[in-house]
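The excerpt is restricted to a subset of chains, each kept in its original location.
Going in written order, the chains are labelled A, B and C, and every chain counts its residues from 1.
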Amino acid sequence: MTDTAHSSPLLVADSLSLTRGGRELFRDLSFEINAGQLVQLEGSNGAGKTSLIRILVGLSRYGFDGTVTRPAPILYLGHLPGVKAMLSPRENLAWHASGEGTYSDTAIEQALQQVGLYGYEDVPSHALSAGQHRRVNLARLYLSSCPLWVLDEPFAAIDKSGVSALEAQLLQHVSCGGAVVMTSHQALQVDYTLEKLRLDGGIVS
Amino acid sequence: MSAPGSLQFCRRLLRRQLTLAVRRPVEIGNPLLFFTMVVALFPLGLGPAPDKLADFAPGILWIIALLSNLLTSDAVFRSDFEDGSLEQLLLSPQPLYLTVLAYIGAHWLITGLLLALICPVFALMLNLPASAIATLALSLLLGTALLSLLGCIGAALTVGLKRGGMLISLLILPLYMPVLIFGSAAVKGAVVGSPAGPYLAIIGAMVCLAIALAPLAIAAGLRISVDA
Amino acid sequence: MRRAYYLVPPLPNCIIAPDMWSFFHKLGSPPWLYSISGAILRWLLPITLVALAIGLVWGVLFTAPDFRQGNSYRIIYIHVPSSVVALAGYYVMALAGAVSLIWKMKMADVAMQACAPIGAALTFLALITGSIWGKPTWGTWWVWDARVTSMLILLFLYLGVIALYEAYDNKVAAGKACAVLSLVGMVNIPIIYKSVDWWYSLHQPASIKFTGESTIDTSMLYPLFLMIAAFYALFTCCMLMNMRVEILRRESSTGWVKRLLFRQEHD
């Protein structure tokens, strides 16, 4: 559990169980996330993916059983984009509330270019389309130095070319010793061993 | 890239909050305009006898300052909650105590400070004796800081509620009452020529206590709200 | 039994004696609390009711009328006990809130929630009886006197806690939020009382005089003390009953509650 050993896990979940609204979503879930892993949480709508992710990153702290250990810093992107409508994409990244790093202006510009927002750096974010708005948030994937990424539906509202660019970036991250835990209702198209964690609750049809 | 120091991060947050406020001049102008209009309501509602108004001017001005603070503090964390920035703030490696102080500071700068600067105009409109104006401004300067600190506690506890509505006023108006009493007492004292120092000292002491404790309550409240 | 109910104390063991420690330990366990509160209620509730009845009959029927207020002063036997217990109730609530936040004890949460409505009801009773009393003595229903005003503020504080609890859908979060609020309120209560006292002495109104205090005679005092004690006991009973309901509600899906209900159905 120490941070020094190279092979230590980036996240340990120990016998997690959760019941919401009278429905048991999962029980006795234990797993470790190690460097180099690309894990996709699967499950139909309402299976408990978001609930599990919020427990993993530490936003839910009551109402479940089990423990989570987080030896490594985590980059979390959730359902909500965390983009302030009144600030431009550039300011959104420079003054981001996560307070994770101090980025140079060129770094931010490059990241915005990578997510296809070249030319929109200084437009107020509320004048962006739904997908562009989410892309501002995704630019953090090109800036962050956190080893573990936890992403809740990063592809929502992103167009096809955007999705493949993101997949490439995820691949790049895991092959450089990072790890990714993500949910998505679209199948991932990557050349990498994709581990799947299936939650079987939610809508049955 | 490297993680910013806590103080640097606070400065950055403060700058962000102020920029957000400046982007909508309406946001800054509104508490002041609200103040103005409610000042205008009083003569209309109470009847404009000038001597009576002067008697009551300290109380009226303080009540309005309190209301306009109440109305703005509801919004301190709300937009950050709704767009997800608050989640990111809670997960950040920075000490929440300090970041919360940055939010409070920004709120005070764009409501309390401005109000204190502009209040002499209203004081004159309500026939407050000129000798009491300095005390009024000073008491508002200190008192609104306390109001911001307390108001943010209410804001943090109610930000996650689907339709909190005016719940915040129920939670924090009782806490505002001592501020109102001491603040208006200071101004009334100044009107009749007795020293206002002791009252201001009490408010100052309360501000110190609140700076030490309120951020803890706010941090706890934010964590609860995001969790619920 | 699930592990989560046991405490994880930040206090070193030596600070709390072992037997006391095990008591504290048990307090965190819902089934134990449920059964012990049932046992307490079985004898406390009848005693309370008897004491209330005796106190009321004694105070209302068997004391001499006051020489200035006539019979109207007899409302004192409800007014004073309810005011005193309403004030004490806030501290009980805030302490329970502190325990729940610091030691993460779920049952303290339940206790805090149980206090709020009772406290609000008692405060309301004090205000109503006070107003009714005020009409013959002060000639008006309401006066902005220091004690009256601070009692009104206390009512707001209680209502705030209740409203906050109602507003949250997630009742665990609601408990935590109320704990924070009641702690903030506890820091503020002395400040509020001090300031209201001060405010009143600044603007002493001429037309109003308290007449009650000086005329109290020892023969009127004994039933009053009995009533105060009975109100404390009543507060405890109501609180325990509220807690039992809440415990059953929260634990409705666990084994011991199901067994309990099953047993009662087949009794």
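What we mean here is this: a residue touches a chain if its C-beta (ideal position, glycine included) is under 8 Å from a C-beta of that chain, and two chains touch if they have at least 3 such contacts.
Computed from a predicted structure; not experimentally measured.
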| item | value |
| --- | --- |
| Formula of the whole complex, where the shown chains each stand for all their copies | A x2, B x2, C x1 |
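In this section, only the chains that are shown with their structure count from here on.
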| item | value |
| --- | --- |
| Neighbouring chains shared between chain A and chain B, ordered by label | C |
| Selected pair, greater C-beta contact count between B-C and A-C | B-C |
| Furthest chain, CA centroid comparison against chain B | A |
| Most centrally placed chain, judged by C-alpha centres | B |
| Euclidean distance of C-alpha centroids - chain A vs chain C, Å | 47 |
| Distance from the mean Cα position of chain C to that of chain B, given in whole angstrom | 32 |
| For chain B, residues contacting two or more additional chains | 227 |
| Interface hub residues of chain A, defined as touching at least two other chains | 62 |
| Chain A contact footprint on chain C (complex, rising order) | 2, 4, 170, 172-173, 176, 253 |
| Interfacial residue positions of chain B with respect to chain A in the complex | 1-4, 8-9, 12-13, 15-16, 19-20, 23-24, 79-80, 82-94, 99, 223, 226-227 |
| Chain B partner contacts - residues on chain C that touch it in the complex | 101, 153, 156-157, 159-160, 163-164, 167-170, 173-174, 176-177, 180-181, 183-185, 187-188, 191-192, 194-196, 198-199, 202 |
